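For this depiction, one protein chain was excluded, whereas all remaining protein chains were kept in their positions.
Chain IDs A, B and C follow the sequence of writing; residue 1 opens each chain.
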């Protein structure tokens, strides 16, 4: 059936790591994605959980997932307490935090302080002070702490990053990153949509709506691929749906370290859009364009010569991109595989020599520092939007 | 991160079924795909295997996959013998056959006769007589026997089939199905490409090359979506690469039951193509177009009104299509998910009331009869190509 | 507004040639296209006409077009007679024949015998005997005789042809040409559609319907780009609409000189299709793909390296392609410009040294021999479809 010779087959050798999940019970969305992603390559085994803040639901969800009864808990505190009682070779090594945002901090802090490795959904926490605290703990405890900016796990995003690093784009001049969704184009939070409910609630979602939920993905994608820092922004956040308490639409001008300029846009009221995340980077020697909804392709526009369509899995791609695939070119991979690449990178990090621990970006995942930068970005976006000052600086 | 409300979350309730794999050891390609597909939804657990025809490699591959040592065997005969000694509640329930084609028959026959459910890679076997024998055994033993024509597991292929069934295309007039690959555009079988080696060897691949390997996918895709039988063909198979022993390029005219006409093309010397499987169906009321390399989209051209781009996971799709997804629209799914859908359908079939067993197509997989039809199709293609007779009939 | 440096500006130097038109009066379609195409570059001036077979309509159409009254005629015979009375420096130099097919022969013959240059719409005539006669006359009178296979006038088709000639595709193996339209998906000829009326009438359209109307374009496109002769075909022509008297859907297998194989398809009942002409050529070193509905792009798939998207007007294109454009890349040209390129090529041919007259293909238009080949192709398609003989030879 399949003829490619470069079939990437993930190593199946290493021992499976034991994982617990907090949040992600029945009716949740992102928890299931994390489980699919973990399952794909078999680097983690989910053995314990506190899958909901409602004890009944937590227990029922654990049963449905086939977790052992004694490792299914009604609260994350119970989960933590029980795990700490287990011998090291039974205890989970990783906790996966997929609750609504407002719960991230206390869970992450508690597990990190106890020395568990952490995978936490984004945005990391509500405030940059919390983020700095988690950075400190992670550093002191020497743990792996990943934040699931999953889009940087796509092989063609990795290819883009490698092309930038290799100088194929020359000096970067212009970055346009945009993320349009339409699912909040009506007041879905009043129509029984659970996702909409918490994501538009400042108490649970934080100070930003669309900017926190998807704008932060755009920020992470742009900075990861270009390797540039955003130095200043000029933002305009807006709420289109009457009664909504957080922004649902935003645009901002960007100024990067090194002189590049650009634009970041995000909207959740972009009617008819599904998950339209796109990145374009224009450099002096060439430009690239990538679109999440067609993730297997990366367009490359060299300064001279015809434009090129690079496709995932091709032998002429950068090695880091080729390694991040499971299937030959033409056999598309997609969202779950990209998400799973994050988990592979995390597993590699956990199983690497602790003495040689490197920044997450070097392994292909966003670490707690990247997550903290994302929180500072959200804070700056909100502040800039409220300000009459044209350029708002970002702390690095 | 994700805002859709219709997140399809595969049921996690049912008991995991125990599976063994024959073939698919280190260096093989398709075995890894089957394992990824099984892993994704957790409906099967791989617990035993005879992963190579070379005992050493078989054992080493089993270790690498984490199989228990006593359930890793150096031959499929040893695997079968051992499983038959186990109590029913330990014994595997399914055998997955991912060897080169020439081994399919004896393995499938032996396991089927012993009452194991079977998933076998395509094409099913070398001859229609063998296929008929397997059909007979499967029927008599009442087993589930699936052939992994995986492309029909794509949600938008399911959507296409449902639209045909619902009459949205009206009377079907024209079917164009094509499958172009370029990986055999040079004599790869002489360049150390293991896949190319056996796929161009009549002893292992059967009487057809490209026609058997990918033309049979095209046949299955076209007939599954349209629900029509191919009644007669006029085929032209050709070998472009000097020294190659099987066809590497083919085209044929098609005549369907009910009067539709069409074309089937396949080539493995289509330089630069990756895995370019496409289907177009033209009906009196509308037409559809689908392309495997952009699998989340289905184009629909109604007789009146603008063309439509249907996207996977949208609420206005047919229920069978919506059920076959894990992620909301805009979060692309791809090859592995489609493959996994076949496994979900097989698991459902195995766990369904045996008294109510239905044709695989009703559940979303190709069964042994579909596989047998595929073998007859390959035989007819070869015969037609050699004949001066314009139209060659297909036995149904 | 426009920044390209390579703006192709058609030479405006040469004297305008005087032209007459037969057919193309009010309500006709293709006549207007010819006039737009002639107008674009100013190489011809339309000064006389017999614009309809209905004298009243002919005269009224002439008035509407601003022709002088004494050069507007009620019949082509009157036009011819009058032109022959004029002094050479007033007489038209070219006759453009845009009547329904059945009138082509007598008009073309009469004007050609009188030494006028001819542009005739396709298909050239009803029978290969008629075509041979026109070939003979054109050769003997030394006239330029063009048949408006307009699609070969597209710059990216010219680019494709040049790439084949330059060996960039290597040995050509496979050719897939297809032309799908949907405008005859219902019985439009019974619904007052004048175009449908004559095109489905054997007396006016000839022995073939879709095959003559659009299949012949596909034949011309494939042979012009590849430079290969079609040696044998196996055709299946069909009529889907009850009561229709000519084929409305066809497919055929192709065998080319030099060993290439392929498929030609055409249909006018392909519901929802507009003017979906596509060509793919697969060679040992690379493949190309072109689609008329996106005519400014040509996809090139080299054997090694990423696929390329060549765009009209780019400096790295072949010189013949660059010459056939008026605008810089990114400023799209389309159908009329391609049609106008045919007229530019005809004007160049007329104004070239008669001693150095070359085949039309060398200048970028189809000449009477290409038109004759097209007629033989149509005859062979109909004969093959009626025959039980698998391969039907084409006379070259």
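General observations
As a working rule, a contact is a pair of C-beta atoms (placed from the backbone, for glycine too) under 8 Å apart; a residue touches a chain by one contact, two chains touch by 3 or more.
The model shown is predicted, which means the values in this text are computed figures rather than measured ones.
Shown chains touched by the hidden one, complex as a whole: A, B, C. For the options A:75, A:114, A:251 or A:351, the residue in contact with the chain missing from this view is A:251.
Annotation: of C:326, C:363 or C:390, C:326 touches the absent chain (contact as defined above). From the options C:320, C:334 or C:383, the residue with contact to the chain not on display is C:334. Only one residue from C:135, C:213, C:236 or C:249 touches the chain missing from this view: C:213.
Contact between chain A and the unshown chain involves residues 169-170, 173-174, 176, 178, 180, 182, 185-186, 234, 236, 238, 240, 249, 251-253, 255, 261-263, 265, 267, 269-273, 282-287, 301-303, 307, 387-391.
Taking the complete complex into account, residues 300, 304-311, 314, 316 of chain B touch the chain not shown. Summarising the interface, chain C meets the missing chain with residues 1-5, 7, 9, 12-13, 16, 29-30, 32-33, 36, 39-42, 64-66, 121-122, 148, 150, 181, 183-184, 188, 193-196, 199, 213-214, 217, 268, 273-276, 292-296, 311, 326-337.
Criterion: only the chains that are shown with their structure count from here on.
If you average the Cα atoms of chain A and of chain B, the two centres end up 34 Å apart. Our note on geometry: chain B versus chain C, Cα centroid distance of 43 Å, whole angstroms. Per-chain Cα centroids separate chain A from chain C by 55 Å. The multi-chain contact residues of chain C, meaning those touching 2 or more other chains, are 307.
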